[in-house]
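The structure appears below as structure tokens.
With one protein chain withheld, the remaining protein chains of the complex are depicted in position.
The letters A, B and C name the chains in turn, as written, and every chain counts its residues from 1.
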Amino acid sequence: MQQHTTMNDIETILTELREFNRERDWDQFHNGKDLAIAISIEAGELLEAFLWKSPDDAKVEKVREELADVLNYAFQMADKYCFDIKEIMQDKIRKNAAKYPSDKAKGSAKKYNEL
Amino acid sequence: MQQHTTMNDIETILTELREFNRERDWDQFHNGKDLAIAISIEAGELLEAFLWKSPDDAKVEKVREELADVLNYAFQMADKYCFDIKEIMQDKIRKNAAKYPSDKAKGSAKKYNEL
Amino acid sequence: MQQHTTMNDIETILTELREFNRERDWDQFHNGKDLAIAISIEAGELLEAFLWKSPDDAKVEKVREELADVLNYAFQMADKYCFDIKEIMQDKIRKNAAKYPSDKAKGSAKKYNEL
Partner (left out) sequence: MQQHTTMNDIETILTELREFNRERDWDQFHNGKDLAIAISIEAGELLEAFLWKSPDDAKVEKVREELADVLNYAFQMADKYCFDIKEIMQDKIRKNAAKYPSDKAKGSAKKYNEL
């Protein structure tokens, strides 16, 4: 019986990003420092959607565009460092779970060192 | 024959993030504006790994931690807005492909409006 | 009659910053790119004072510290580029006054291209 190997979502996106950069010969620019700068710039553009506005009053289309930029650069940076995206995200969730035990952190926005 | 439905990576991570926040009753804090702020803060901490350093001289462990924070907040923000992460990332790659046609953009780091 | 030449505030601060860096031999690290990175990192730390909080609920001491960091790096960057701080700030106020004429912009938080 035939087994269709379905590529995972994260891998699918990475494949498209690699292809995009290969076609433009852009890997040469993608050092760690400039990728971190790119993420910060896009994070700033995402913030701009909320400036002088109440918390949920941003234009959804603008949020969607800028958040996609943050994610695309973050994926490219992970790829540059050969990180397994799922693994580093899950590791961090586990670490945060230890730093913020639910019985102490429940309903509180305090930083872990203030709990 | 039994078909195991395997959850894809993005959905797996989102499920863990939702569970993490539900256990701590933290959804109440997660408005769009503060999530955008959180992404910017983490992007700044990621930048810190590269400050006063040559482009690829950052400590990998620090990059890994801070990049995971950026990604985790970006996923939570996408979830808050009910965006399909794969879709918004692929849409943006397509838009960028149109903005930066490979024949013009090849090997150039110029912005699309300077090409 | 003797005329005491009083150094103005901006020049006084710049003199202290130059002396601080000279004593530590830090000018070698202060290229434009890393100074811009430093400003972004400090801006992120300033943002952290407001995360998950209502607009004026930050700890004043934290705001004071982080804002001073932003200002100190911004002054060092201006100095690196030999900008006259007062002049570039006043120029920008004039440009913004033209972009946002008071009769159109009054009471509105819209961007100039939406007015």
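Basically, a contact is a pair of C-beta atoms (placed from the backbone, for glycine too) under 8 Å apart; a residue touches a chain by one contact, two chains touch by 3 or more.
No experiment lies behind these values; they were computed from the predicted model shown.
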item: Absent chain, residues of subunit B that touch it; value: 37, 40, 51-53, 109
item: Absent-chain interface as seen on subunit C, which is shown; value: 1, 8-13, 16-17, 20, 23-26, 28-29, 31-34, 36-37, 39-40, 43-44, 46-47, 49-50, 53-56, 58, 60, 63-65, 67-72, 74-75, 77-78, 81, 83, 85-86, 88-93, 96-97, 100, 102, 105-107, 109
item: Residues of subunit A (touch criterion as defined above) contacting the omitted chain; value: 29, 34, 37-38, 40-41, 43-45, 47-48, 50-52
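In this section, only the chains that are shown with their structure count from here on.
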item: Between subunit A and its twin subunit C, rotation from the CA superposition, multiple of 5 degrees; value: 180
item: Computed distance of Cα centres, subunit B from subunit A, in Å; value: 1
item: Between subunit C and subunit B, distance of the C-alpha-averaged centres to the nearest whole Å; value: 29
item: Set of subunit C residues in contact with two or more other chains; value: 37, 40, 51-52
